[in-house]
Every structure is written in structure tokens, then in C-alpha cells.
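Omission of a single protein chain aside, the complex is shown with its protein chains in their original locations.
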Amino acid sequence: MKLELRGISKAFGTFYANKGIDLVVDDAEIHCLLGENGAGKSTLMNVLYGLYQPTEGQILVDDQVVDFSGPGDAMAAGIGMVHQHFMLIPVFTVAENVALGAESTKAGGRLDLETTRRKIREISAKYGFDVDPDALVEDLPVGVQQRVEIIKALVRRARVLILDEPTAVLTPQETDELLDIMRQLKANGTSIVFISHKLREVKAVSDQITVIRRGEVVGTVSPQADTTELASMMVGRSVSLSLNKEPATPGEATFQVRDLSVIDEAGTRVLNEVSFDIHRGEILAVAGVQGNGQTELTEAILGTQPVSGGSVQLEGKELLGRSVKQVLAAGVGFVPEDRSVHGLVSQFSIEENLILDLYDRAPFAKGLSMNLAQVRKNAAEQIERFDVRTDNALNPASSLSGGNQQKVVMARELGRELKLFIASQPTRGVDVGSIEFLHRRIVAERDTGTPVMIVSTELDEVIELADRIAVLYKGSIIGIVPADTPRDVLGLMMAGVSADEAAAQHKNQGEGQ
Amino acid sequence: MTQPAVLPTTVVAHSVGKKVPLTLSIFAAIVLVCFGALGSTASAHFGLSSAGDAFTLPELVLPGRISNLIIGLFMAGIAALAWVRRNQARPLGRGWIIAFAALFVLSFLIWVVSGARTPSISLAGLLAGAAVLAVPLVFGSLSGIMCERAGVVNIAIEGQLLGGAFTAALVGSMTQNAYLGLIAAGVAGALVSLVLALFSIKYVVNQIIVGVVLNVLVSGLTGFLFTTVMQADAELYNNPPRLPIIEIPGLSAIPILGPILFKQSVIGYLMYIAVAVVWYALFKTRWGLRVRAVGEHPKAADTLGIKVNATRFWNVTLGGIIAGIGGSFFTLVAVESFTKEISGGRGFIALAAVIFGRWNPIGAFLAALLFGFADNLQVILTIIGTPVPSQFMAMMPYLVTIFAVAGLVGRSRGPAAVGEPYLKE
Partner (left out) sequence: MSAEKTAPAPAKNDLFKQITQGPGLVSVLGVIVALIVGGLLIAVTDERVATTAGYLFARPSDFFSALWEAGTSSYVALFEGSIYNSAQGFAPFLETLTVSTPLICAGLGVGLAFRAGLFNIGAQGQIIIGAAMAGYVGFAWHLPVVLHLLLVIVFGLIGGALWGGLVGLLKARTGAHEVILTIMFNYVALYLLDFLMNTQAFRRPGETNPISPILDTTAVFPALPGSRLHVGFLLAVLLTFGMGWLLKRSTLGFELRAVGHNPLAAQTAGVNVQRAMIVAMALAGALAGAAGVAQVAGTEKVLTAGIAGSLGFDAITVALLGRSTPWGTFFAGLLFGAFRAGAVNMQISTGTPIDIVLVVQSLIVLFIAAPPLIKAMFGLNPKKKKIQAAAAATQGGAQ
């Protein structure tokens, strides 16, 4: 099926998420939409899928203009979508999820799930999915849930499949499997729109690549294009791939984690006897695919995640068993992975957010009362120091862009004397300019002699910032390696291959070439 | 600082908490000590037959203290099992908990009856009465289920019942036709629902606020019209005919079950039908699958082409019709006139039944029966002269619900998206 977008624009208020986008996806083609986080890829696909109405422009299916008033229309036209955040109902079975919206019924309006089960088994067999139609979705691992989403689209006879950042939650190996599935789908005549910001995958599987930046098409190129060229198209200027930071001068190891384990509510061991040290003046980056225990690790240190064993010591003092307040007071600066959920109270003013974890300490508090003059003064200083772009510190934090919100969080956490600095996903959803700024601040904190722990799922960020890299896989540290470890080795480690084995494989490959 | 201390070496068993076994142990102890060891040695007499039965069952006579000690031991056994299961990190099955609750109720009955001045009650009459008192509760809870399964909180059940009761009385009086009153009650309930739907879906006002305010509004409106219209000419406006009790010959003479199932008003029969229909529709049909999807994950439903807000709108309206019909019970069956606040907070007991019945029509039906049973028992216990103050019996539904939502007896998890408006952009 041929799909064409002509001059699509989508505005939210005065902000244009998409502007005059043209895109042609040919029959049985894998067409990649490449762009940074926030470039407008998902918005465009939501327009295509009928979830948003375009402000301007047309959609053409097989050269016929179509008008989607809702996803139902899009599906009827043969468009299927796998959303980045899966659209599955956790308490339903696989069959119920697949059937939903396209149910077959027997007499009396009675649901006929048997037909659905049969279709699921057929598709599973065809593509080698191992999916039980009667399993509850909430019990399935992420990779399998993604396959359920693909099955959902295929059962509806989708001839164009939109995959929105499908690899964000997958290990490199699972990613390779997904790429195989995509090739198989293509061989069967399905067109695929593949949304990603990861160059390796894009180059590996695409027939065409359309690059989007700030809501506009920058150009369409073939996958043979040079990686650095693609990267610069994506970010809009030649990327300096290195921060040029000074080599670390590590001091003593003042932060020690020993045998830290966490068992979650379902009884799964999500953190398994994790041990590592961080030295003064050193950045340890924790790498890994999302959902391998990173969240639990940082939250266990902070004290919001109950642990089942281990110890966490900062300058000889045990942190476990203390309240969050005590941990912060012990000199820990903490930047949570999702600023809008954990980092900011978005309805609070910028001023208030800048003292969110200092409100009851001098100089901001005096007994039970707050010193509002100090709060104001602090805000003026921090806004200046971190170049937060706002015209008024009394505006709510929600009025700021993602990058400026992150600056507020960082300013707050770096604004006091620290003995340990932890930042999770310090630049997720942040514009390129701010990324560099924030990275420099993190390195500056290291250079004052603070042990720094960075948790990131972006390998680029890890490599850029780290002095040493710890790789988390299924709750265990698979290895701690130097910053100059080759990317493939890190990739293998992220898939659960031990450091030595990964290095050996890398070496073999190198020799094979 | 009250945060639970997390010590480095403690192993926390997350999957199965201490709450359930602990609660069960406490209740078993209450039965063994209070109802058993300290209970009356007199026997409790339970009548199992009522006047019109085809054949007469003998009276059940149970010695107070001995029976309760035996029941208490059984309950202690279940509590012990719960501890064992906890150590194996497995939850106790629901069957066990239901059995435990049933034993507790039985033991309580034996205790109060054996300690009463006249240690004899008619169990058959008690159950039949419970089924009648449960009627408005069941309709109310079905309304709650219809709304909440689609993701709209319905705090306005009370208002829907009250509106139904008022309209049934008014229209029934004016037309002198109880069935027209019944239909009008459904319409009134739907009107209350339409306001709920309009404000919570179209204007995205917090659903709880709308519900709370609607109850006040309906209470004010019916109170106002009661005084200005009904009391001005009660003969004309507040004199509805009664819905007859229809007996199914033969079947109604079955002991115990006969009066419950086959000697009801039209509304009573409608109740059984409504429970069955709502259950079937919710869990066995395409419509139900979609409704539940909307209540669990509206965005997912939307991506599959299901109209989320339309589904919610219709469900809320249907719920209103059901509750309105339930409200007519007060003025067409229970008494033949409307008075202010005639629903007397039963809408909130119905809400409790929704939660206690885990958003399942059959569960809610059983919960409503239990609450109706408590309501009826309260009256009967005052008559036979027991030491238990009637107020504590009246508290029972509320206390049970507090226990249920606090997870002390099993966990009650509602539809995930309840209370959240669905906005597209």
C-alpha cells in the first residue's frame, strides 16, 4: 500500500509540532522517520493514525485523499500502529486485547474469542512469536507485549505498520529480533514506518530515511548515507561528539554500595546483589536498557524503594534505613529520571521548585515559618547561574520548556555542598543546546571532587560523560569497564554477555574482518 | 518520622502481607473468646419455615457456647492456613475467606440469639426480609457498576435513588398507575445521570464533586417540591398505588428460598433480571469488553476506534435508569408515599456494595444481600431483646466496607481509569 502525507501541519495552540510535512511511503517499504526526541515524529504519526486532526494538509492512501476522524478510520484504511507506550489493557488477556474493537460475536451478542485465539496462533506460527492467547498481558515481559501489539495490527489486516520508537525498551539482541520481524513483514508486503532516533538501527533496516527536525522535514536520504551526515541532519549542526573534558583525577572511594538487592511487589528480584564504589572526582555511568533495575537502584539509594538486603555507605555512614530527608541532608544531590513526575511540582512556581527539597532548612526556613525573601533571592541567583529562560520566577514550572525544567532541577540539586551527586537520564527530552550545558555542569561538579553517578539508557551520553561504566542487566551489574570500551562490547554487555566474553567476541569480529 | 524502617538486613516479603492472616486471627479469637467462652450457654433457636411453606422444616437448635467454640476452632484453622500460606508467599484463596466470613456471621447469629431474652428467630423470615431490603441497594450498586466500569465515579447513587423515589410517587399518584410511576422513576434517574455525564464528561468537572453536589441538589429539589407540591395536595400528588406482590404458585411455597425468589414485587423480579443481564452484558459480550476497556485504559480503547466519551455517556445514563427504578422501591413497594430523604443514605450503602462486591454485579448483589441482612437483623434483634445495640448493627455495612477498602480482608481493586476524564489533545 502506498501512503502519502502532503503538507501536514499540526499546531497545539500557537506551537507547531509539525509544519508542512511531506512524506511518501511506498508499497512494501521500510521507511524510517529519524529525528531527535521532541522533533515531532510521534505527533505526525498520531495525525496519520487519526488520533489528532491535522491543522493543515492531506493524507493519501493509494493516491486517494482520505480523512480520518478517528483511529477507526485509519485502521479501516489499513493503517496499524504500535505505540511507544503500549496500548494494552493490563488486566485483559492477550486474546481480549487483540479482539477489542474488532470482536467477532456469536448469537446473543456473545463474544467469540475462539476465532481471535485461532488468528493469534496463526500469526504467532507465521512469524515465530511465542504468544499464549490466554495469558494476562500484565504478566508478560515487555518484548512479548510488543509482539501482542504487532499481532493486534496484523489481525486488523494492516498494510502499513507504524512502529513508534519500538526499540526503546529492548535489549540490543531483542532489537535485532525485531528488525528481523520487520524484514519478514516487508517480505509479506507490509509497509513499515519506523520511528527512531538510533542511527544504527535505522541504517540497518531502512529503505528510505526521512529526517525530521523541529517539526519540519530536513530531507529524505538513502540508508547508505554517512552516519555523521545523518546525525548532523538530525540535530541541525555538526555535532561535536566529545565534550573534551579533562581526565578524571579520582580520589578515595567515598561512596560504596554492597550487595544491594531489591525484590519488587510481584516477588521478582529486580536488583540482585549490586556492588560498586565511586571515587571522589569521578563519574560512574550506569548503562543498560531501560527497565533493568536502574530506577530501583537510584530509588533504593534515595530511600524511596524498600530493599531486601545490602548496604549503601557514604563517607562511612550507612544510608539505607534512613528517610529520604536524612539521605538528602547527608549530602546527596538527586536528579530523578522523570522530572515531571518526580523532579518538579509543575504547578508550583519556579521559585518554589528551586527549594523543593530545602524548604525546611536554613536559610529558607526559620522554625515553622518560611523565609520568603530568601526563597526569592535564591531563585534569582539560581536562574542566573543556570541560565533558566523565564521572565518571572513566579511562573509555574510547567511554563518552562523541558530543557529549562531540567535546569531548574539540576540547579536545585547542585546548588548546595554535595558529597554525592546522582542524576538519572539527566538530558532526556532536553534540547541539544541544553544537553551540552547540563553535561558541562555535571563534569564541573565532578571536578570539585564530588563522586558522581549518572544513570542513562543513551549509550552516547554514557560514553560522553563516564570515567568508568557499569552495565546493569536484569538487576545485576554485568561488569564495570573503562570509559574507552568499544560500543559493541558495551552493547553485548547490555544484552547480558559478560565483559570478558563481550571483549573476546569483539576481538574475534575485529579479526574476522 | 513514621516511615517504615528499612534495615539493610531485613528481608521484606512483598507478595503476601501480614494483614490478612492477622485480621483472620483476630476474628477467630473474637469468636473463640467473646462468642464462645464468654457467650451464653443457652441454645439458639432458628426457625427455617414460614407460614405458607409447602412442608415444614424442623427448627434448628444450636447450643450457644459449644457451637461457637467449634466454629471458632474452624476459623482458627483457616487463620492458621493463612499464616502457612503467607510463609510460602502464596495468598489465601477467596473461597477460604468467604467461608471464614460465613462462619463468622453464623457464629455471631448464634451468639446474639442465644443471649437474647427470647432466644429464637425465624431465619427464613430474616432472609426473606433481607432480600426485600436489598432491592434498592442492588439497583443502586448496579448503577455504580455501570458507571465505574466505564471509568466514571458515581457518588450520586443516593441522588438517583431519591429522584426515582420522588418521581415514582408523583407520577404514580397523578396517573394512579404504579407501572407508569416505575417508568417515570427510571427517567428521573436518567436525568440525574445526564447532569453527571454532562458535567463530568463534557465540562470535565471532577466526578466526585459533581456526584457530591448532585446529591445535595436532588435532596434540595425533592425536599422543596415535597413541601410545595406534594404536601399542598397529598391526595392528588403523594398517594401512589402500590406495586402488587406477585406470588408464583407452588414455587413460592419452597421453604426458605421460595419467598426470596418467587414472592416478590415486580421490582424484586426486575432486580434478579437486572443482575443477570448486567453481569452477562459486562463479561460475556462485545459491548461489555469495550466498556471495561474504556474503564481500564481509555486511550488504548480510543486507539482501537472505540468512542470513549460516548461509551461513558451511555453507561452513566443507563446506570441512572437502573438506580431510578431502584428508587421507586421506596414509594411503590416499601411505603405508599414519599417523605423527605426517604432513601436515607442507602445510595452510599450501595456504593459500599459496589466496592465490597469488587465491581462485579454478582458480587455486589451478594454484598447488598449481606447489608440487607444486617439491616433486617438490626430490627429483629431489637425485638427479641439482645444486648447488642442496634446502632452497631446499623454500622456494619460501613465498617465492612472500611475493612474491604483498607485491604484487611482481600484487596479491592477498581477499574484503573475510574475518575479520570478522557481528553484527547
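So that you can tell them apart, the chains are marked A and B in the order they are listed, and the count of residues begins at 1 in each.
One rule holds for everything that comes next: a contact is a pair of C-beta atoms (placed from the backbone, for glycine too) under 8 Å apart; a residue touches a chain by one contact, two chains touch by 3 or more.
This is a predicted model, so every value here is computed, not measured.
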Task: Which residue of A:86, A:194 or A:334 touches the chain not shown here - done: A:334
Open item on the list: Given that one chain is not shown, which residue among B:26, B:216, B:248 or B:276 touches it?
Closed with: B:216
TODO: For subunit B, enumerate the residues touching the unshown chain of the complex.
DONE: 1-3, 19, 153, 155, 195, 199, 203, 205-206, 208-210, 212-217, 219-229, 232, 340, 345, 348, 351-352, 355, 389, 391-392, 394-395, 398-399, 401-402, 405-408, 419-421, 423
- [ ] Name every residue on subunit A in touch with the hidden partner chain.
- [x] 12, 15, 17, 35, 37-43, 53-56, 58, 67, 84, 164-165, 195, 302, 304, 323-325, 327-329, 334, 336, 340-348, 352, 356-357, 359-360, 365, 368-370, 372, 396, 398-399, 401-402, 405, 429
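We take it that only the chains that are shown with their structure count from here on.
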Task: Computed distance of Cα centres, subunit B from subunit A, in Å - done: 45
- [ ] Name, in rising order, each residue of subunit A that touches subunit B in their complex.
- [x] 12, 49, 51-52, 70-73, 75, 81, 83, 87-92, 96, 99-103, 105, 108-111, 152, 263-267, 303, 306-311, 318, 320-321, 323, 325
Open item on the list: Help me check something: in the complex, which residues belonging to subunit B touch subunit A?
Closed with: 1, 3-12, 14-15, 89, 281, 284-290, 292-293, 296-297, 299-307, 416, 424-425
